[in-house]
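Here the complex is missing a single protein chain, while all its other protein chains stay put.
When the chains are written out, they are named A, B and C in that same order, and each has its own residue count from 1.
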């Protein structure tokens, strides 16, 4: 968690074009657990090692994409303080009432300069990971289904003004710039990877003319073997795969990119870095994103979909 | 890192009874890189994915054990603030001058109620992990030698008064109680696992009559395969092994415990949990430490050395 | 397969003291598929990557142990030829009629000098591994349950006269001596590992005064990760574990030994050797079986159960 009290990406609300297909994808193929449906028809799911009620919310809509992403903060006092800090930084914030998302407390929502909607919240009902709190098991067999990701890990978002976004996340919310890819001219950052933890990123942004776009949501796998197993399951279920399995040079993560039935890209991901805020950020030249293996370390090529396909 | 600005265990100084044997063990068998020797004859080493100058310092002495363990903090201001907080908590603190350890800034040293010497410091020269800062490689082949741990991960210390220790670490230094083992009566904690990150522990303490004892220093491995590879290398080099390879129920980590030539226990360790401060701590009954697999999840037994052999 | 046409260990019939408990163990915990029950009440099971109808047959009895082990041979002509060869070697053989085991052709049964009952057979109904014969999937999700071993791999049998047994298997049946452990005096083999393939062993025998004893049946796992996963599942289900997870020095295999509810030892095993008949056999001194890591390469110790606990 960041020293400001921002803990982690706690939920994403995704727009899907057919709810049944989406549920089949996230619940039956990926293996998330459905934890609820609300009056609006939204479906709530969680990954097998998450404690809180949900991390993925699916909403049927006419176009795919990300409605918002929420970060959990330590407590209500932190929420109030960060809300004040966001306003002091010049952002407008709105409070959504507790219960607007199932089992979730009040949320402070704001739009960042890239056009994405973020929210902070301090409360969500702990439903547990099935292992118990006393003499726990290391994993719960009944939750190890499908691709069986451990957790929602991060998201990569495409939109304009990522310089201003970086300033907001590092100066107000306490994130750290861990890694970055320069634009072709080397004059500014094209992609920034920010953490509020010792993960290689909790959120990433790429400079892109259209605001509010989703590149992918990433799910943490237990091992490189499980990344391939996820790839097998994608293939068995005809899930269209974009890139991988391979290693990203950027973040060193082991990865597969694929698409859900609405075209929202998701990632099955395993990493082993522990970047701390006292570590200098790593820099990738634009050329190295492709030819240097930044995107695909083994293939050393820039898959064209990476810079162009978003929802 | 904790919200107080405590980042991570940054170094341990170990007493070893024969320096040459110890260097052979940590450098040649484990595969740490020797980064320096000082006028006192101490040998400095680092793990392959660590950025700072050293994480292990070996000092020749008449008896084995831990001289001190140092935690890096965010910056000098944090160091000053935490020093004040420690004093306000009633602890005596001493400043060691910059350079007393090679390439290391001023250190604030204090003794915790279990008799162990801790120190905080804000500066240590970044020597890098050999991968570079621009278009980095995922790992540096020349540093992948021996067991090739990624990082110093944590230590488990034995001594009295761990209730007071817990209070100090959680209330002053900002650590979180992640997991605990109850004593046989269930009346108090026998072992506490504390993090200042999202690792399962950055430091752990067990209640023990004798103060200042070391149970083990732990080194992070890249995978369960690498844990076995480390075990193979231990066997090839006749490194005496205590427990493992197996899974700890506590922390869910995959582990081997073994001893260095002086009898200091070390661990090769791989874990996949991400416990956050909003997660309820996990509790193990004393019975379950053995029969419930807390120590050895596969064998479900309490290896007798676990509670008795320390340095 | 051996050049004589002996293919592989195709089935074991195990005596279990409570059939329901045994079925729960082999089917529900280990994850074998139940493929039939016969009029005698025997239960037939297969592993997930086996093609033939069954590899494990459970028979309720008053004492645990191995009734017999069957090796599949290439065809009926091979069966006839090997039967003649066995008789020429001085062994008595009996033909069991087709159908005496479900979906299995005629079997040629004989007792080897260690007191164990072996049989050869050429026919067993192919039921497939669930992946299909045209455009197959790499694995069948519905069959990946429990510990999910790929195949019955080998058995280790204890009994007298293993010199004569070795002669029989190498000279008549075409097996190769791959590895051996000498007795304490170094005067004869204590354990012999024989293959009829390029596996490290298809059958092994240890010299032991009592005839016809079973040390363990071994099941092949897909990876070292899956060996630990099997260990987790053992622990979750209170399956008593004997040794491991660790590496055997002998065979280099990665292993856990555990016991079924009747006390029959079984192994979850992964190996990577490919010993061919032109390779010199490997020899282990008795001392090295323990202190040299022959049994437990990481721990380098002779777990006392290894030489004493059989069924």
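The working rule: a contact is a pair of C-beta atoms (placed from the backbone, for glycine too) under 8 Å apart; a residue touches a chain by one contact, two chains touch by 3 or more.
Please read these numbers as outputs of a predicted model, since none were measured by experiment.
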Which residue of A:38, A:232 or A:287 touches the chain not shown here: A:232
Which of C:63, C:84, C:98 or C:126 touches the missing chain? It is C:126
Among C:39, C:88 or C:280, residue touching the chain not depicted: C:280
In the full complex, chain C touches the hidden chain through residues 1-5, 7-8, 49, 51, 72, 74, 126, 133-139, 150-151, 197-199, 220, 222-224, 247, 249, 252, 272-274, 276-280, 282-285, 288, 292, 294, 297
Go through chain B and note every residue touching the omitted chain. 137-139, 141, 223, 225, 232-233, 236
Contacts of chain A with the missing chain: which residues? 224-225, 228, 231-232, 234-235, 238, 241, 244-247, 249, 254, 256, 293, 297-300
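In the analysis below, only the chains that are shown with their structure count from here on.
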At the interface of chain A with chain B, does the proportion of residue numbers present on both copies reach over half, so same, or stay under half, so different? same
Centre distance in Å when chain A and chain C are each reduced to the mean of their C-alpha atoms: 47
Please work out the Cα centroid separation of chain B and chain C, and write it as a whole number of Å. 43
Chain centre separation (chain A, chain B; CA means) in Å: 31
Shared-interface residues of chain C (touching two or more other chains) are 225, 232
